[in-house]
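All protein chains but one are shown at their positions in the complex.
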Amino acid sequence: MMQGKTSSLSKTSNLFLVVLTFLFLYTPIVVLFLFSFNAKAFPAPWDHFTVHWYQELFNSSALWKSFRNSLTVATLSTFLSLSMGILLIFFRVSGGRISRFLPMFYGSLIIPETVLAVSLLTFFSIFGIPLGLPTVVVSHAVLGLGFVVPIVYTHYLELDPKLQEASLVLGATPSQTFFKITLPLLRPTLIATGVLIFIISFDDFIITYFCSGTSFQTLSVYLFSTIRSGISPVVNALSVFLLALTSLLVLFFFSPKMRTRIF
Amino acid sequence: MQRRSLFGRLCIIVTWIGLIFGTLFVANRNYSAPTNPKVLNIFSWSNVLPDQVIKEFEQKTGIRVHVDYYSSNEELLIKLKNIKDSGYDLIIPSDYAVKMLIDDKLVKPLNKQNLTFLEDIHPLLTGHEFDPANTYSLPLQWDLYGFGIDKDEFTTPAEIPNSWDHLFKDELIHYKIAMTNDPVEAFCIGSMYLFGEKDHLTPKELQLVKKLLIDQKKHVESYAIPRSDYVLGSKNAAVALTLSAYILRSQEDFAFIEFSTPKEKTFISIENIAVPANASHEDNAYAFLNFLYKEENMAAACNSFGVFPATKSAIPLLKNQEALYKVQQEIAQESYKLLFFKHLCPERDLRLIWAEVKH
Partner (left out) sequence: MNESIISTLPKRKQLTLFNPFSKKDIPFAIGCPALIWQILFFYLPILIMIVSSIFLLSKEGDVQGVTLDHFRACLNAMHFSIIFRSIGVALLTALICLLIAFPFAYFLAFRGGRYKNLLLFFLIVPFWTNFLLHVCAWFFVLEKNGFLNNLLLSLNLVKEPIHFLNSFFSVMLMMTYHYLPFMILPIYSSLEKFNFSLYEASSDLGATWIQTLKTVLIPLTMPAIRLGFLLVYIPSFGEFAIPELLGGDKYYYAGNVVTHYMLGEHTAPLGAAFTVMCSCFLVISIGLFLWLTKKLSKFLMGGCQS
């Protein structure tokens, strides 16, 4: 495609930059992995090899409780956001007019998460809603909705309108059209978006920090309070465990078999 | 026709809003602790109650103990104040928080007849200004504010920092410091250094303390007391303003860390037990307290976290006996002043001026 001396120089420098970027991305993770086997807590230097921290990881009740909480919150909020998005599309398929209201869902892009978190905290305290699992789920659902509607609705608009028109003209009701035509067509986007907002919710820190109160901790908040008082190698073990888990998940979703089924 | 559909749509919207709010309130109600008689709800700092003591109590009495943690006294106050039925039967506030709780009528007087350990409590820790007759609270653990030292940085014992000048005087500081991140603590310490014991600061005095803290900033490595042992252990700072507990708990990992009691005066932090006004399982709370104050359990708690016990009987079982004796020697002197943290100015002014220090 590109010929000449400049292109080979640019090619090698490009490759060099990419390698450097990957190094940048992976160095801390590799170091974290190596030190998860160190007998002594950081910042003590390397002592000797041990899997003791992995054993402690699986014994630490507070950590697993917060992990379970994170999973619960992520599942519930993903379910809520996706359902609301799907119902909105249903309304659209049934002839509703929502193009006027669509820009309202893009607001999440302009507001920093800290501002939203602070506003939700004020909102909950004014209405006397006690902070805990429900408030966290509600807040994460707002986050998710800010992704679901823009992404899924845009994809819906890109669908071939003739398929749905044909279905309606041939006598199907709007709801039949929705379930048999629209939803299956949107399935890959829905799955991809669902996965995206699940991760965003699981990883979320700022909103959870403000809206979870004191008795409900997710993994992020638990880690934040742990880091504030010093890092235990159990955290290393946890990160290695999470990395392995997410790699497997990504592999599963992006494997050729899965891809042909979804896409 | 259009009016009808508008009205209809409004009804639908209101129904949805009602459903959403209803679920929020109901879910929270179900989520909070059920009113089971064999239950005890404790709200505490994170380094006060060790897991094994709680487990033993649960096994012995069959009462399920549920502990929630808070990380600042403000959190404790907000939680107790704003939520009418917070459901806690036992709380563990710090000294100045006790006064605020008493003023806001959030705690009820202790039924001292139910407690078996009253004579065991060290008289040094009782009768302080936040609760002069100890009607509402009793001391549980204590530790001292002082300097965590990296011994490797100081070649002779004479050089080891032991006065507040070593934290603030430019000429004496040739190392990095770790300072406290709490504005109340920072301003109390600064004001004590400049003005001595004070109850209230005028705006002019506030500005002077602010200047002191801003001048100190160039020597500061980081602001965080709970991580002070980490900062010392990683050799990022040589002197850390910290609690004795944080140093004592990490001496096993880092032999070069030591605690140095400041000369003449310092701040003491006493963790107390108190019973909230709306507690529903008081008897369980008293049973737990009697269990907790036994010497083996008190010593277990203190050994896990490096704090000092409030009872005399637990001292022989302490890991850090030596350190305790050393500290006691210093503070037992006649002229030694033990101070408590207090709010020296309205919270709003404090937060504004702390932002100025940090900026």
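Which chain is which? They are A and B, in the order written, and residues in each are numbered from 1.
The definition used in the following text is that a contact is a pair of C-beta atoms (placed from the backbone, for glycine too) under 8 Å apart; a residue touches a chain by one contact, two chains touch by 3 or more.
Since we're looking at a predicted model, the values are computed, not measured.
Set against the missing chain, the residues B:117, B:154, B:223 or B:336 yield one that touches it, B:223.
Per the touch definition above, the residue from A:59, A:176 or A:247 contacting the chain not shown is A:247. Remark: the omitted chain is touched by one listed residue; of A:76, A:136, A:197 or A:219 this is A:219.
Taking the complete complex into account, residues 1-2, 4, 6-7, 10-11, 14-15, 17-18, 21-22, 24-29, 31-32, 35, 42-43, 45, 84-85, 87-98, 101, 104-105, 107-116, 118-123, 125-126, 138-139, 141-142, 145-146, 149, 161, 164-165, 168-169, 174, 199, 202-203, 205-206, 210, 219-220, 223-224, 227-228, 231, 235-236, 238-239, 242-243, 246-247, 249-251, 254 of subunit A touch the chain not shown. Residues touching the missing chain, restricted to subunit B, are 4-5, 7-9, 11-13, 16-17, 20, 74, 77-78, 81, 181, 217, 220-224, 234-236, 347-348, 351-352, 354-356, 358-359 (touch as defined at the top).
The rule is short, and it goes like this: only the chains that are shown with their structure count from here on.
Mean C-alpha position of subunit A lies 35 Å from that of subunit B. On subunit B, the positions that touch subunit A within their shared complex are 21, 23-25, 27-28, 31-32, 43, 46, 68-71, 75, 79, 82-83, 224, 226-227, 229-230, 233-235, 250, 253-254.
Chain contact summary for the complex, subunit A toward subunit B: residues 40-44, 125, 127-130, 132-135, 138, 213-215, 225, 228-231.
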